[in-house]
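So the structure is just underneath, and the comments pick up after that.
Missing here is one protein chain; the remaining ones are kept as they sit in the complex.
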Amino acid sequence: MSVVTDPARPAVVEAPGTPPARRRGSFGFNTVSTREKVVRYVLLMFVLLITIGPFLWQLSTSLKGSGEDIYTRIPRLLPAQPTFEHYGAVADTIPVWDYAKNSLVVAVLVVGGNVIGASLAGFALSRLQFRGRRLVLGLFLATLVLPGEVTIISQYVTVREFGLANTLFGVALPGMIGALNVLLMYNAFRSLPVEVDHAAIVDGANAWQRFVYIGLPSVRGTISVVAIFAFIGAWDDFLWPLIVLTDPDKYTLTVGLQYLSGTFSNNPRLIAAGTMIAFIPIVIVFATLQRFFFKGVEEGAVKG
Amino acid sequence: MRYQRWFTPWVLVIPALTWLLVFNLWPSVNTVILSFTNAKPLGGGTFVGLRNFETLLQDEQLRWALLNSVIYMVVCLPFLTVLPLLLAVLVEKKLPGITFFRTAFYTPVVASAVVVALIWQWILDDRGLVNGLAEKLGVISGPLPFLSDQWLLLFSAISLTIWKGLGYYMIIYLAALGNVGRDLHEAAAVDGAGPLRRFVHITVPGVRGTMILISILISVSALRVFSELFILTGGKGGPGGRDNSVVMLIQQYSQGFEGNLGYASALSIVLFFVTVVPMLILARLNRRGAEA
């Protein structure tokens, strides 16, 4: 069995001939000419226009007054009678804070489970040699294509047999280690040069030390991606928490927000306000974690 | 060469493996079993041999669904492998306000399906944004039936997938870009390499592993497309169900109290074999790259 190498590494190491020695301070490369800046901002604005539409629409709908037509043929983006009353109404209608807290509990469990479980497995699969490694890796890859579409009821039966029906832990459980996240971590650990491991082994570092002191610091970017995916997946899920939870006090936000659209009533402005409330935490998580995308290699011990 | 005790890797892998077995593999084995039965959500579950698979062979809708899925994959793959990478390169540089742009580009991923449906129907409607603009510019004489023609509908759904996928794959690329040493870029820039050369010779090789993983993810999710087609066809798969995907069919058959879980499971198994093919090809590519 050959030593696993990073597919990126050969190309990178052998790239245009120059050894990565000329470091002018990380700031040097970051300076951008005015012309490039203009081009970049034009492109950014263009993509912004395409991507942010639904978000603005939702925001605008949630702010429109009750007397305002929200289905005009030419949609109006700016509310004619802006108001925050729907946000108040959401809070009056359902216990938003309790539901948000429940969602947070589930999301934290899922994020924690994935960050820990996927990092451990990803590290072992990419940087340690053991019999059956390929088989295990194959299993994780296979899950991506395994037919999971008709399994929701049998998953419920499993969770119930663990005695976890109608608990927030039961909601979090199946998603606590996702195969995709394991693969993402595997891929991230792989892009670390093997030489680093060899050096550490020569220094007498055991597997755990290599994981904590070399592996983890260099994959922070991917860990935050895993955290974001896990958070959003847990936060946005509707059907699964609905099935697992029976007691309305335990509902997560997505399930609880359903109460805004009842059998006999349907106020799109209220629903939009509800979705905006559910959306804000995602923005916060994303904005916080995205800083880490760039703190990969250059900060870690890899250079040593 | 091993530098750890034999059980160390297993200790690290066991938690993830347990989850995999309990929550992915076991239900899938269950699906295989169900495909030989006439199971319904309540009761049923008598062994019916290969009957479900015989029905599959004559299912005209399945043929359309498979064709649609393959078209979907072929179109999505190049766009979603390349565009998010370009986007990631664009937002990688720490310009003022970049956090805002990064977050904004990610919003389509988290926007709720209801809103996405509303917006896209408004854009693609006979009297919608695209048709309105095109008619004003005189490009077309009558509105294009984006939402009622079998093929235009499929391509509308594909553009919706690409739109939604941009931000998702962008952040995977962003994390990978963080691992490509900046020194290399610097060095290349000093050597006089332009942005395009640097992209082709440094960025792309630097994220090659990620690119292959992303291609796998794209092919798999394109073959298993569901929500976009569901949204644009109102869940009905278009006239004659010719805009179905395999997952849409599975959903249609398994829904409700009288859902035909047996047949839906047989469909899942077809889907499994269909998705395995591109994955094996890409995984092979990956390995060849790794051993080169």
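Letters A and B mark the chains as written, and numbering starts fresh at 1 in each.
Following the convention adopted for this analysis, contacts are C-beta pairs under 8 Å (C-beta built on N, C-alpha and C of every residue); 3 or more make two chains touch, one makes a residue touch a chain.
Here is the rule we use: contacts and distances are computed from a predicted model.
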item: Name of the absent chain as recorded in UniProt (options "Chemotaxis phosphatase CheX-like domain-containing protein", "Sugar ABC transporter substrate-binding protein", "ATP synthase subunit a" or "Lipoprotein LpqB"); value: "Sugar ABC transporter substrate-binding protein"
item: Hidden partner chain, touching residue among B:90, B:147 or B:202; value: B:147
item: Sole residue of A:45, A:77, A:157 or A:280 that reaches the chain not shown, by the stated touch rule; value: A:157
item: Touch with the omitted chain, as defined above, among B:161, B:219 or B:260; value: B:260
item: Chain not shown: contacting residue from B:85, B:119, B:232 or B:270; value: B:232
item: Hidden partner interface residues of subunit A, rising order; value: 66-71, 73, 93-94, 152-154, 156-157, 160, 165, 238-239, 242-243, 246-248, 255-256, 258-259, 261-268
item: Sites on subunit B contacted by the missing partner chain, in the whole complex; value: 30, 32-34, 36-39, 41-47, 49, 55, 61, 121, 125-126, 143, 145, 147-148, 153, 232-243, 252-253, 255-263
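The criterion applied here is as follows: only the chains that are shown with their structure count from here on.
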item: Touch list for subunit A against partner subunit B, complex; value: 2-8, 10-12, 15-16, 18, 20-24, 26, 28-30, 32, 37, 40-41, 43-44, 47-48, 50-55, 57-58, 73, 75, 116-118, 120-121, 123-125, 128-130, 133, 136, 139-151, 153-155, 158, 173-174, 176-177, 179-180, 182-184, 187-188, 190-191, 197, 201, 206-208, 211, 218-219, 221-222, 224-225, 228, 232, 236, 271-272, 275, 279, 282-283, 286-287, 290, 293-298
item: Subunit B to subunit A touching residues, read off their complex; value: 1-4, 6, 8-10, 12-13, 15-17, 19-20, 22-28, 30-31, 34, 41, 87, 90-95, 99, 101-112, 114-116, 118-119, 122, 127, 163, 166-167, 171-172, 174-191, 193, 201-202, 205-210, 212-213, 216-217, 220, 247, 250-251, 254, 261, 264-265, 268-269, 271-272, 275-276, 279, 283, 286, 289-292
